[in-house]
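Up next is chain A:
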Amino acid sequence: MTGLPSGIKADRSLETRNAFAVDRDTAGSIVPQAVLYPSRFEDVRKIVAWANETATPLVPVSSTGERRRGDTVPMVEAAVMVDLSGMRRLINADTRDKIAIIEPGVDFGSIDELLRPHGLRAFRPLMPRSGKSVIASYLDREPIVNADVHWDPADPFGGTLIVTGGGEITLNGSAALEGSLTEQLDRGHRHLVTYGPGNVDLTRVLQGAQGTLGIMGWAAIYCERLPQVEESIFVASSNLATVVAAMRDAVHQRICTTAFVVDNIHLAMLLGLNVDQANTLPAWTFFATHAGYVHSPEQKVAWQRAALEVIAKKHGADLCHELGGKSADDLAVTLRDPVPANYRDVEFGAHKELFFLHPLSTAKEIIAAQQKHLSSSDLHNCPVGTYIQPLAQGTFLHVERVMPHAAGDDVDAEWTSLAQISLDAGAYYSRPHGVFRQLAFSRDDGSARRMIAAAKTMLDPNNIMNPNRFDAQEAR
Partner candidate 1 sequence: MSAKTDKGRLTLDPEVRIELENILGARNITDDPALMSGYAWNTGVGKIASSDKFAALWPIAVALPATVEEVAAIVKCCKRHGLSFRPHSTGYGSMGCVTSPDSICIDLRRMKHLEILPEDRMAVIGPYATANQLQAEARKHGLTCHVVGAGPSHSPLASATSLIGVGITSQFTSANMRNMLAWEWVTPEGDIIRGGSAASGLGWYASDGPGPGTRGLLRGFFGAGGGLGVFTRIGIKLYPINQKGKMEVIGKVPQLRSKLPPHTALLHAIFPDYEAQRAATFDLLQDDVCTVLLRMPPDHIGWTLTRTNAEFVQRTKDKTLPEPAILDNGASWTILIASRSEAEHRWRSETVRAIVASHNGRFAEMTQEEEEVLYHNLATSQYVPRVLRASGGITTSFGVLDSFHFLPQAIEMGEKVLAKDTAPGGDLCEGSPDEQWIWPHEGRYMWAENIIHFDPTSEASRAAGARALLTHFADQWKRPLGTTGLLVGPIQDVTGPRIGKAPAFARKVKSYFDKDDRSKTKEYVIPNMPPVVEKVLPAFRPIFAFKPVQSVMAKILAKKGM
Partner candidate 2 sequence: MNANSPLDQRLAFMDRCTRCSQCKFVPVPKSREHASACPSMDYVEYHAGSASGQLIMASGIAHGEISYTPSLLETVSACTMCGACDTACKINFAELVEPLEGLYAFRARIVEDGQSPKRHREVMDKIAATGNSQGQPRAGRATWAAGISFDSAPKVLLHVGSVLSYDTNKHASLRLIAETLQKAGLCPGYLGEDEGSCGMLAWDLGYHHMARSLAQTFMAQVRASGAKTVVTFSSSAISAYRSIYPRMGLDLSGIRFLHFTEYLLELVETSTLALGAAPTYDGKTVAFHDTCKLGRLTEPYQETDRALQKEMGGIYVSRTPQAIHFSQNGIYEAPRALLRLMGITVEELERNRQYSYCCGAQGGVKETLPAAAKMAARNRLDELNETESSTMVSACGNCAHHLGKHARDAFTVVDLIDIVATSLTATKGGK
């Protein structure tokens, strides 16, 4: 074992290292050799430089609590974990520009408190656990529920600082300016632009890379102003096509700050009900929130609600203020309420997940194909929830199937089979995790592998960042 870089907190205890050898759904067998705790991006750079000199694999991790999906579990021997969870500073926040700059250890459990004095709050995915790193979530292109401002998969990132696997510090987007970050902020720059500069967009490259290309030192993130008025509502139907159509219209008209569709099982999970109670819920529900921030907020929310009523009527969906004994406004609060546990595990202790992208226009067909398979498989009696999140302002969907189950249940084979069926039906696994980590590349015409190899060559030429996470991705 080589010596660790000096001046950076490290932990080599077996207990700590063992904790990183596995995660909730990954039975890893490789124990990292140490865990390093940088406190500033300069430390990260030092670690990466050291790793390049010593050919030490690094696996970055930012979130705390129960990790999943295997992307923070070493896949090679002698790896060192780079635990960024201690980098928890809110560096800047600006109400006027609705943007903040945060470090990777800032998590969903703390961010809204940090932002509150600035009149802001974070865009967040569907009920993230409190220990989930905001930057890690955005880096993994985890969908935010705010389809309205999700213009592009790079959202909600603004400018960023990245330490590449090769040890270079890059300022990205409109953060690429002279001077220290403090000097930049003093001049009035707010790093509002994510793409570029020049001919490359390294923030985008790093997104979805699962720690294989570099480490983000800080990031500007778009935020939502704290609303003065906020109203939520359920738009329900027995028919999936109906609620998807209503959601599409609402998102296209940009009248909802939050918009997603769930089936009764997934809604039950969100509402804290048990699976049996799901039967009392509508088969499909589109959850919508309207918000008024600054200008005549009541009036704004009123016309948006009226517009939603027109949409619901047009598609034959029902508007409900309350479902399962809980109001839509209560659910809106719950969605922002950080809890350590994953809501999907609450009832049975464990869950399987399957998520992919799909065109909005054919959502019904792929769900039908999955349901057909499920009904004829060993899972036919198991509850499988559905969560549909419009992305890029309703250009396409994140579709997520979740099966809560008891911790000891062996459902891997059946779940893998569902993943395969989904792939055949057109699921695009843009974020290769879990049982679809390999499947994600099975339809690739060679392009994705080649581009990943290119990115690896340019950003991580010595293959030190989370090696073996993707097939055929090594630098050449």
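Please note the rule applied: a residue touches a chain if its C-beta (ideal position, glycine included) is under 8 Å from a C-beta of that chain, and two chains touch if they have at least 3 such contacts; residues count from 1.
Regarding candidate selection, all candidates are chains of the complex that A comes from, given by their letters.
Every value quoted in this text rests on a predicted model; they were computed, and no experiment measured them.
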| item | value |
| --- | --- |
| Complex partner of chain A (touching, any copy) among 1 or 2 | 1 |
| Parts of chain A lying in touch with candidate 1, wherever the complex brings them together | 94, 96-99, 141, 149, 151-154, 168-178, 187-190, 192-193, 195-210, 212-213, 222, 225, 248, 252-254, 292-297, 299-300, 302-304, 306-307, 310, 357, 359-361, 392-396, 426-432, 440-441, 443-445, 447-448, 450-452, 454-455, 457-458, 470, 473 |
